[in-house]
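One protein chain is absent from this view; the other protein chains keep their places.
What follows is chain A.
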Amino acid sequence: MTAVTLSRAASGPVTRGAIDCDIHPGIPGIATLLPYMNEFWRDSFVRRGMDGFDMASYPPGAPIACRADWRPAAGKPGTDLAQLRRQALDGFGTSIAICNPLYGGQVAVSETMGAAICSAINDWIAAEWLDADPRLRASIVVPAQAPHLAVEEIERLAGDRRFVQILLPAAAELLYGKSYYWPIWTAAEKHGLPVGLHAGSMYRYAPTSNGWPSHYLHDYVSQSQTFEDQLLSLLSEGVFLRFPKLRLVLLESGVSWLPGFLWRSVKTWRGVRSEVPWVKRPPAEIIRERVRLTMQPFDVPADDPVAVADIIRQIDADEMLLFATDYPHWQFEGDRAIPPGIPRETLRRILRDNPLATYPRLQESIA
């Protein structure tokens, strides 16, 4: 045992003043977004009867999509602003929370329809959520299926400082290291916006590297492979060297897979690094410096503080972890958003310092 003070299972007061880096307001349906679309798209969605662009990764009725006591009496999870305020903000004493809407625009096969849905979501979030509660911030959702349209959307909204991040699904049409996506990283750097990769997929390919899973169990558990693939792609294609200010946030990625992954990437790099000479430092060092992870889910036993402390020590970076509830997704019970066993000093950073350092725009409203 190390001589650190371990926090007890955190409850409301521990998270008071914290910055929640991953909450999910729900989009009730396409009708909600129509007022934020141009005439053509308004007409198209209605005439063609298209609706229900919820992500296949989070079917609204699936248990993971909403904790039982957070499920609204009517409507989809996370769609009720008053309830979200009460449960996600007041419930944890959160000072700021970052909204990450997950909806079909980010994964649509049609580039232009995807862009129309994403733009509508951004304007809807700004008008009906950010304007309604000063504690809320949001990620810019973009159609990564068309990087040039994603860049246009970033340029359109970057001036609104309440947008603090660019949101992408963990799996897209290509691996994110490919130069196809570099325009998005250029825009992110230009505006000082970190890029958040959220669990989920465009489903252009099987979500596992070996084929299509048959069950939700397989799909959800295998998400960490996707995050590993993207990290390796960004690393080995040289994105971190090419974009020295780019910051990446893994959202709902899980955390406890990281130590083994870092270990293997360093070990392998030592032997084959001449193939990727732009990876000039051990991958773990680069990832520790440039990548952040939200804390829900963490994937550790809820009653084993020593195991949690071990993993924190193995990751060896007080700066890497960000507080998140993943509201309303069902990751924990009650107000136990923080696994027990996190050293007190580390916890203080996770709750506030790390989010502030990761999202520079948050500092503007705190000062």
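Basically, contacts are C-beta pairs under 8 Å (C-beta built on N, C-alpha and C of every residue); 3 or more make two chains touch, one makes a residue touch a chain; residues count from 1.
Keep this in mind: contacts and distances are computed from a predicted model.
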Which of the following is the UniProt-recorded protein name of the chain this complex doesn't show: "2-oxoglutarate ferredoxin oxidoreductase subunit alpha", "Branched-chain amino acid ABC transporter permease", "Rieske 2Fe-2S domain-containing protein" or "Lipopolysaccharide export system ATP-binding protein LptB"? "Rieske 2Fe-2S domain-containing protein"
Taking the entire complex into account, which one of A:Gly49, A:Gly159, A:Gly211 or A:Pro277 touches the absent chain? A:Pro277
Contact with the hidden chain, among A:Leu34, A:Ile64 or A:Leu241, goes to A:Leu241
Note that chain A touches the absent chain at residues 237-239, 241-242, 269-274, 277-278, 282
